[in-house]
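So, chain A:
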Amino acid sequence: MSARDKILGRLRAHMPAEAMMPPVLEAHYAPRARGESKAERLRRFRTGIEGFQAQVHLTTEDDWPTLLSALCAQKQVHTLMFGGLTPAGRRLMTTRFETTVLRSWEGQVETLKADLFHRVDAALTHARGAIAETGSLILWSSPEEPRTLSLVPPLHFVLLDAATIHPTFFDALRYENWAAGLPTNALLVSGPSKTADIQQTLAYGAHGPKELIVLVINAEGEAS
Partner candidate 1 sequence: MSNPSQGVSMRTYPLRPEAVYFYATCLVDMFVPEAGMDAITLLEREGVRVIFPENQTCCGQPAFTTGFPAEARQVVESQLDLFPGDYPIVVPSGSCGGMIRWHWEKVVGDDPVLMARAASIGARTYELAEFLLHVLGFSRPDTGPGTTVTLHTSCSARREMGTHLVGRELLARLTNVQLVHHDHESECCGFGGTFSLKHPDVSMAMVSDKVASLKATGAGQVITADCGCMLNITQRAAREDLEAGRSVPSLPGEHLATFLLRRTGGKPMGERS
Partner candidate 2 sequence: MSVQTPSSPASNAGQPLAFVSAQALRERMHEAVNDTHLRQSFRGAMDFLMAKRAVQFPDPEELDSLRVLSEHIRQYSLSKLPDLLEQLETSLVRNGVQVHWAETPDEANAIMLEIARRHAAKLIVKGKSMVSEEIEFNHAMEAAGIGALESDMGEYIVQLAGEKPSHIIMPAIHQTKQQIAKLFAEHIPGVEYTDNVDALIQIGRRVLREKFEEADIGLSGVNFAVAETGTLCLVENEGNGRMCTTVPKVHIAITGIEKVVEKLEHVAPLFSILTRSATGQAVSTYFNMITGPRRSTDQDGPEEVHLVLLDNGRSQAYADEQLRKTLQCIRCGACMNHCPVYTRIGGHAYGTTYPGPIGKIISPHMMGLEQTHLLPTASSLCGACGEVCPVKIPIPELLIRLRGEAQSAPRADPAMVGQGAAYDPKISLLWKMWAGLYSRPSTYRAFSWLATRFRALTPARQRGWTAARTPLKPAPRRLRDMLKDRT
């Protein structure tokens, strides 16, 4: 008999005869729903993620490439990598960057690995959405925007549409029905990487990005 069959056999022998009632998550979440406006959700998201040492810039669909260019110059980014086939990537192709070399992701990671670890200073990805309650970005990997982009380069820019901010994680995965189809890698990101493993002292830039900069579009009229 295989280990599998032995383990399952032991569990089956003692599985409760009566099934428990499934938990009803709404009972916890519904009474706590805030009914926030888009602006309030943005405000809460921003407070949250800024608390985790991320930078947030409110901008527009028209202006963000220029802002990114300026930020890259300010941060002395030599090489910025991004997915060339995304709408954002196509916009970048037509933007003028003074000091930064733009490089779109081409091919499989194996051909790019050394560059990603040693020569790419920053990456841009878009966010699928965000979570107001915790100040978290939702990133879904895709062939156009591989997951390494948001992980290996030391500076990570994220483009977020203010209209896609959900009140809670539960709302995001329930109302977008994530269970119906997840990408290879779905991710919540709340700030640059960090650790408190040495004497409970918080230090940023552990293994992932040292800096996280969020460019929020579609925030017109919501800025304060």
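FYI, a residue touches a chain if its C-beta (ideal position, glycine included) is under 8 Å from a C-beta of that chain, and two chains touch if they have at least 3 such contacts; residues count from 1.
How were these candidates chosen? In short, all candidates are chains of the complex that A comes from, given by their letters.
Note that the structure is a prediction, hence the values are computed from the model and not measured.
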item	value
In-complex contact of chain A, chosen from 1 or 2	2
Sites on chain A touched by candidate 2 in the complex	2-4, 6-8, 10-16, 19-23, 25, 27-28, 32, 48, 52, 105, 107-109, 113-114, 117, 133-136, 141, 143, 146-148, 151-152, 168-170, 173-174, 178-179, 182-201, 203, 205-209
